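Complex shown without one protein chain; remaining protein chains in place.
Up next is subunit A:
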Amino acid sequence: MPVITYSEALRQALREAMTNDPRVFIIGEDVVHYDSAYGVTKGFLKEFGPERIKDMPIAEAGYAGLGIGAAMNGLRPVVEMMTTNFAILALDMIINHAAKLHYMFGGQFTCPIVFRMPNGYGQLSATHSQAFDNYYAYMPGLKVVVPGTPYDAKGLMKAAIEDPDPVIFIEHTGIYNIKGEVPEESYTVPIGKSNLLRDGKDVTIVGYGRMIPYCQQAVETLASEGIDAALVDLRTIRPLDMEPVLESFRKTNRAVIATEEWTSVGVGSEIAARLYTEGFDHLDAPIWRVGFDEVPMPYAKNLEAHVVPNADSVIQAVKNVLAGKTQKIRQQ
């Protein structure tokens, strides 16, 4: 099987969808003349022409609304939001409109749209290094996918574009270049299905997106130290599929939740709550969560590295869980 990057996997899925369905078109800031901010749709102008991929003005609500209206009227827009930081300018469009249309008009309209947006950091400071996964995962009516491997990136993108409802597709600048096996042929990964990446008996690590490569590293290191960790990739954070998590947890009785977000009131908080409410009888130790330190992202290289989670943070959390320590979340 070919080994390709996460970015190339997305490109394959988008290219396939654009080729098979002329209703699919791409809009976003700098997707054409700049050749796309992170290169995912590189070369698409030549391949598909100026009507199928269009540069948008820096008006996030504006082109999000353009996409939503077009989706309501039967097209299949893929909207690239440049980064999640800027996408929050379109929250009204996404939350008050895309997410609600189908319900509040009694099922008369649908909104088959995909919003692509990467999280990420890299000495970009406070406004350019954030995660809002929980904002979208909070919203009934949205689907939120967060692929952490090239295989899932391709399969989930295909599924997202074919889906009849609005899908928030959260990528990450830190993993566009990771590589993995990806079939050349067409396939989809179902939205709303978590995936057990590794079975284990000592602890269940739950993660998604950018944390998956870190968790995979952590699991290897832990194995070499004789700790047998299971790893579940959520892949979708709404609708949430807890069954694979609980199934593993019933065996390990311990959990670490690794998400790249501020820990309080995050997606990880929800996973922890579900483990308490649905898995209470199986709980043998305090659950630990791994995330950003709860500070605005600092610029200095050493400070930034200090406040973001990585494989070591996951390893440390696993050891704390196994030692039965309680976790205190620091907010100041």
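We take it that contacts are C-beta pairs under 8 Å (C-beta built on N, C-alpha and C of every residue); 3 or more make two chains touch, one makes a residue touch a chain; residues count from 1.
Here, contacts and distances are computed from a predicted model.
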item: Name of the absent chain as recorded in UniProt (options "Dipeptide transport system permease protein", "(2Fe-2S)-binding protein", "Putative DNA modification/repair radical SAM protein" or "Pyruvate dehydrogenase E1 component subunit alpha"); value: "Pyruvate dehydrogenase E1 component subunit alpha"
item: From A:A37, A:L66 or A:L322, residue that would touch the chain that is not displayed; value: A:L66
item: Hidden-chain contact residue, picked from the options A:Y34, A:F105 or A:Y187; value: A:F105
item: From A:R23, A:H128 or A:R198, residue that would touch the chain that is not displayed; value: A:R23
item: Residues belonging to subunit A that touch the chain removed from view; value: 22-23, 25, 51-52, 57, 59, 61-75, 92-93, 96-97, 101-110, 140-141, 143, 164-165, 192, 239
